[in-house]
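Please read the structure below before turning to the comments.
Just one protein chain is left out here, and the rest sit where they should.
The first chain written gets the first letter, and so on, giving A, B and C; residue counts start at 1 in each chain.
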Amino acid sequence: MYTPAKVVSTERLSSSMYMKKVKLLDGDTVEPKPFQFILIWVPGVDLLPMSVAGFTSGEITLVVRERGEGTRKLLHYDGFLGVSGFHGKGFEPWGYRRILFVAGGSGIAPFFHLAEKAWEKDIVVDVVWGVREAGELFNPARLLGKPRGDVYVATEDCRVGYCGRASHLASRLVAGNPGKWDAVIASGPIGLLREACGSLGGFLDVYVNLEAYVKCGVGACGSCVLKPHGLLLCRHGPVFKCSEVEEFLKGGTGA
Amino acid sequence: MYTPAKVVSTERLSSSMYMKKVKLLDGDTVEPKPFQFILIWVPGVDLLPMSVAGFTSGEITLVVRERGEGTRKLLHYDGFLGVSGFHGKGFEPWGYRRILFVAGGSGIAPFFHLAEKAWEKDIVVDVVWGVREAGELFNPARLLGKPRGDVYVATEDCRVGYCGRASHLASRLVAGNPGKWDAVIASGPIGLLREACGSLGGFLDVYVNLEAYVKCGVGACGSCVLKPHGLLLCRHGPVFKCSEVEEFLKGGTGA
Amino acid sequence: MLEVSVAGLRLEHPVMNASGILGSEPEHLEILAGYGFSALVSKTITLKPREGYPPPIIVELRNKGLLNAVGLANPGVEAIGGLAKAARRLGKPLVLSIGGGGIDEFVKLAEAASEAGVDAVELNLSCPHARGYGLELGGDPALVYTIVKNTVSVSSAPVVAKLGLSDRIMESAGKALEGGAKALTLINTVKAMAIDVYSRKPVLSNKHGGLSGPPIHPIAVRVVYDVYREYRAEVIGVGGVSSWIDAAELILAGARAIQVGTAVLFNEKVVEEINKGLREWVSTLGYRRLEELVGTAVE
Partner (left out) sequence: MLEVSVAGLRLEHPVMNASGILGSEPEHLEILAGYGFSALVSKTITLKPREGYPPPIIVELRNKGLLNAVGLANPGVEAIGGLAKAARRLGKPLVLSIGGGGIDEFVKLAEAASEAGVDAVELNLSCPHARGYGLELGGDPALVYTIVKNTVSVSSAPVVAKLGLSDRIMESAGKALEGGAKALTLINTVKAMAIDVYSRKPVLSNKHGGLSGPPIHPIAVRVVYDVYREYRAEVIGVGGVSSWIDAAELILAGARAIQVGTAVLFNEKVVEEINKGLREWVSTLGYRRLEELVGTAVE
C-alpha cells in the first residue's frame, strides 16, 4: 500500500551514514517482518528501496548511506514523502538460537530491526560489521533498545577493530567458536555475500540479504529478477539461502 | 450487498400464504436485525421487498402472501435467484419487557424473527393476528422454535377466534390487561396501522411497520419516501413511532 | 476555511450531493440537507415525467462500487417549482440538473429552472445508460456546444455542464466552456455491467448500468486534472469520493467543489468527515483557505 509520510528527523551517524525517521500519515499499518523493505518516494525526484531498521507505531527508522543522487536527495529532503510497503517476504529466522549477522557498510540497516525482534523471542543476534574506513562507523547501540548481542568491527583501513574484511573476521570467529552460532546472515555488497557463502557454507546455514534494482516492489515489472533464477527479490526475497541463488552470486559484479 | 441465492423449499401454509426458504450462496453474511428486509430478485422477472421471517446460517425464511404477478412468480420459481440486503435499519425493541405484535395478513412475517430474537433476551412477544378469511390462517408455531408467547386470532369472516379486525381485538386486550404490555408493534395494511396508532397510542408506545414502494433499498432512488415526511422507508424504517409518520398515515389509502 | 465559490455560488464548504442521489422530490431535499451538503443538486429532470426502469435498478458490487440504471426516473418539468421552494425553505442553494433528448428539451427545462429561481442549472450531458439521454451527447463536442450555448442564452442562472468519461472529453469540455458554461462537473458514472453467475442474467433490468463509487475515483482525478490543466476552468469534481483524501485529490487536480453520491448511501456522516479531514489537511499544509489549494498539483 502507498501511504503518505513525513520526515521526523535526519541525524548523521558517521562520515557517510545517517539515521532518518519517517512517520506514516495513515494509522493502521501492519508490523513489518525483519528484512522487509519500503520504497520511499521523494516526490517528483526518485524512489529508493530501503530496509526497515526500526519500526514503532507507524514510525519507520532508516539507516541510509549516501551513495549517489537519489540517496543524497533523500537525506536532504525534509517534507512530505510517500512510502510503499512493506515489500518482500522478509525473513524470520526463529528456528535458530544464536545468529551471526555479517554486515558490510549500509548492509547493517536491517540488523537493528532483526535484533529487536529476535530478542523478543530469546534469540541472540551478534554482528560483525565491516566498513572500508573507520570514519563510516557508528555505535550500533545507538539504534537498539539495549545491547542485544556481541558487536565485532572490521575496517579495511585498519584503524579500528579487526584489520580486513568483515567476511574474513566472520570466518575466523566461526572457526574459533564452534557451535556458538547456528546460522549466518550476510548483508551488504555482493562480494561480501559471495565470500560468506563460500567460506561459511560448510559450517552452518548461511543466508544472504540481496540487493537488486527494485522498480515496482510488487512482482509486476520483473526488474528485480535474480537471473538466471526464476526468483524476484521483491517477492521471494530479499533473503535467500546461498544454494538458492548460487548462479546469481557467481554472475554478480562488484567487490 | 448482492448475493446469489437458491430456493431451498416452498411450502403452502394456508389458502394464500407460503413459507419460502432461500439459501444464500455466499458464506459470510451478517445476522439481520428484526424488521430488516431483503430485496429478492427473480431473474429477469421482478424484484420484491420481503421481510426476514427467519434466518439460520445463511438460510432465510420468508412468509409470502400471493398478491399479484410478482409474488405469484416468486412463489412458483424454483431456481437461482438474487438477494440484496439486509435493508432498512430494522428495529430492536430491547428496552421493553413484553410486547404486543398486531399483525394483519402477511404483516405477520417479521413477527417470527422478532419473537425468536426477543426470546433470547427474555422479552416476550405476544401476537394478535387478523385475517379476512379463516382459510388464510396457519399455526404460527410452525415457524417458531417453540411457542414464544400468546397467540390471539381474529377473522373478519368470524369463523375462527375473535370476530372482527385485529386492531379491535388488540384494543380490547390492551384495555383489559392494563400493564401487561409496554409496547405495541403493528404490521400490515395501512388501515390497521392507522387504527393501531389511533386507538392504542394513549396507553403505551406504539410502532408501525410500514410498506412503501422499494426500488433500490439503499436510499438512492427516493421511491420509498414517506411523504410528506423527509423519511425513507429503506433507510430510516421500516418501523416508526406513530408520531414520526402521522401525516403519512393520514395520507395513505387502503383498508 | 472551507468556503468556496463555484459557478457564482458561494458555498460554506465544498461538498454538494451528486445528482441522482434522491433529489426528485421536495422531501428528498430535506434528507439531503440533513446530510450536511452545502448545496443541493436535484435529480436530473426531464420535460415529461419518467417512470424509470423497473427494478433491479441498483446493485452493490463486490468491488465496493455501485452499478445503477435508474432510467432517469423523475417527475418532469412541473416539479421544478416545488424543488426550488423546498430548497429556499431549507436555506440551501439549489443546483437543478436537467436532461433531455435534444436541444429543445434542454432549452425548455433551462427556462423553467431559471424562472423558478434556481441557483444554478447543471446540464446532464453524460448519463451513460439512458438511451438518447447522455453519453452520446457528451461525446459529441459540437452538440455540447449547441446545447450549452442555447441554454445559457435562456437562463439567468449560471449553467454548469456535466460531462462523463469519453475519448473526446477534452474537446467537449472546451466546447462547453466556449458555449458559456460557468463550470464543468466531471465525471458521471462509467458504463458497466454485472451478471449473476447462477441465473446467468445481467442483474439490472436495463442490463447496462453506470459504475459509481470508489472504483471510478482515480478515473475522475485524471479527467479533472487533464481538463483543469488545459482550460483552468472551474470544475466540480465527482466520482468515488468517500473520504477527505479522495476529495483532496480532486481539489489538487483542479476541482473547486466536490459532489458525493454513492458514499452517502453507506455513510450518512460522510460530509462531516470529509470536511473535518479537509480542515486538518489545509492547516497541516500551512494554508488558511481551501481555495488556495485548488489545482496546485497541476503544473
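Basically, a contact is a pair of C-beta atoms (placed from the backbone, for glycine too) under 8 Å apart; a residue touches a chain by one contact, two chains touch by 3 or more.
Being a predicted model, the structure only gives us computed values, none of them experimental.
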{"item": "Partner chains on view for the chain not depicted", "value": "A, C"}
{"item": "Hidden-chain contact residue, picked from the options C:Val41, C:Val148, C:Ala181 or C:Leu211", "value": "C:Leu211"}
{"item": "Of C:Val70, C:Val160, C:Ala192 or C:Leu290, the residue in touch with the unshown chain", "value": "C:Ala192"}
{"item": "Missing-partner contacts on subunit C, residue numbers", "value": "61-65, 67, 135, 139, 166-168, 190-195, 197-198, 200-202, 207-208, 211, 214-219, 221-222, 225, 240, 243, 245-246, 248-249, 252-253, 281, 284-285, 293, 296-297"}
{"item": "Touching residues (missing chain, whole complex) on subunit A", "value": "1-2, 4, 6, 25, 39, 41, 43-44, 46-47, 79-82, 84, 215-223, 225-232"}
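Methods note: only the chains that are shown with their structure count from here on.
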{"item": "Chain contact topology (line, ring, star, complete or other)", "value": "other"}
{"item": "Taking each chain's C-alpha mean as its centre, the one farthest from subunit A", "value": "B"}
{"item": "Length of the line joining the C-alpha centres of subunit A and subunit C, rounded to whole Å", "value": "50"}
{"item": "Centre-to-centre distance between subunit B and subunit A (centres being mean Cα positions), rounded to whole Å", "value": "64"}
{"item": "Subunit B and subunit C: spacing of chain centres that average the CA atoms, whole Å", "value": "37"}
